[in-house]
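Only one protein chain is missing; all other protein chains are in place.
We just call them A and B in the order they show up, numbering each chain from 1.
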Amino acid sequence: MKRNRLGDSAIIIVAVVIIALSLGTYANFSGEPQVHVRTDNGEFIYDLSVDTFATFAGPVGDTTIEIHEGKVHVHDSDCRNKVCISAGWVSRPGDWIICLPNNVFVLIEGSIQNNEGGVDDTAF
Amino acid sequence: MGLVALPAILLQDNLPGILLQTLYVIVLAVSHGRKFRVLPNLILLVSVSSAHLLQPNGLHLFSIGSFPITVGALLLGARKAFTLISLLYLSHYMITGKPQFPGKLGRLISLQFYYFDAITTRWRSITPKRPFIAAIDQLMHSLAADNLTEAAASQPIATSSSQPQASHRALIANGIHLLVFWGLFLLGSLRILPALM
Partner (left out) sequence: MIPHSKHNRPIQIEFVALLAAFALFLSTVEYLIPKPLPFMRIGLANLPLIIGLGLLNDREYLLLAFLKVLGQGLVTGSLFSYIILFSFGGTVSSAFIMYVLYKYGRTWISLIGVSVAGAMASNITQLQLSRLILFGDAARLIAPPFLVVGLITSIILGIFAEQFVSRSTWYQSQLEGNT
């Protein structure tokens, strides 16, 4: 009977290891970067890792942002100068883009992941 | 009917649309005898919606601590939960007709349920139930002793031809159901119903 227990113990150890690894997800959650968009209508939040488009209405029309592959930029906007569009893509916490005429403020919040080094940015 | 209605529910990505479809399915199932209990469905709705909150999306309503509660995430979660609920009740409705699977598979399933019935009835009359293993042995021996296996093997094979011909009323009813499901799907996908998301 003793030899039977050897394999059993091995399996149980493997199971415990798997469970311990799954606990690692709890550590990551608070640091995930988010895209915060503040407009006249309120604050909108999006996950930086989920590709999507989002449109916001403002005094001069609509501003649309695109989140793609962990980066965000202003895809289109009804403002005259389109400065916000020319700002290009941003992806690091603390980066921001603003469309002043349309009152759309895009900010990336979150803490920097470990492998990039660096200091935590302070959020607004 | 159920299988044809299935895609109309699965592909629905419009929240009011799936809500209406779900309500319709629940009424359908309840009218065929299935019970509707609020609590398990509510738990389903809440848990799926909360799970989706982990990926913030849309208007930020308020925060619990540093955890944002967003409208878009809630709506997405609600839509998925309602899809699941409507699928559940759709399948409830489909089996109220006591479907018979044709052929060998049907025989297997009826065998299984025949034994299931026998086990549940006999288990009640077995005392003492401790120690368990001895009680199970007793159950199994009694099944064998009554030559149940032979009786089961000679069970009349239920085939689909034993079902009464579909009446005209049933056909019309099914047609109406399909119209409702697919109609709601169309309304949803054409954005005639507000998307809310």
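Here, a residue touches a chain if its C-beta (ideal position, glycine included) is under 8 Å from a C-beta of that chain, and two chains touch if they have at least 3 such contacts.
In this text, all values refer to a predicted model and were calculated from it rather than measured experimentally.
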item: Partners of the unshown chain among those that are drawn; value: A, B
item: Which of B:27, B:54, B:126 or B:172 contacts the chain that the document leaves out; value: B:54
item: Touching residues (missing chain, whole complex) on chain B; value: 2-3, 6, 34, 40, 43-44, 47-48, 51-55, 80, 84, 87-88, 90-92, 94-95, 107-109, 111-116, 118-120, 123, 132-133, 136-137, 140-141, 143, 149, 152-153
item: Touching residues (missing chain, whole complex) on chain A; value: 3-12, 14-16, 18-19, 22-23, 25-26, 29
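Heads up, the rule we're going with is that only the chains that are shown with their structure count from here on.
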item: For the chain A and chain B complex, residues of the former touching the latter; value: 29-30, 34, 36, 41-47, 50, 52, 54
item: Residues of chain B defined as touching chain A within the complex; value: 54-60, 66, 68, 70
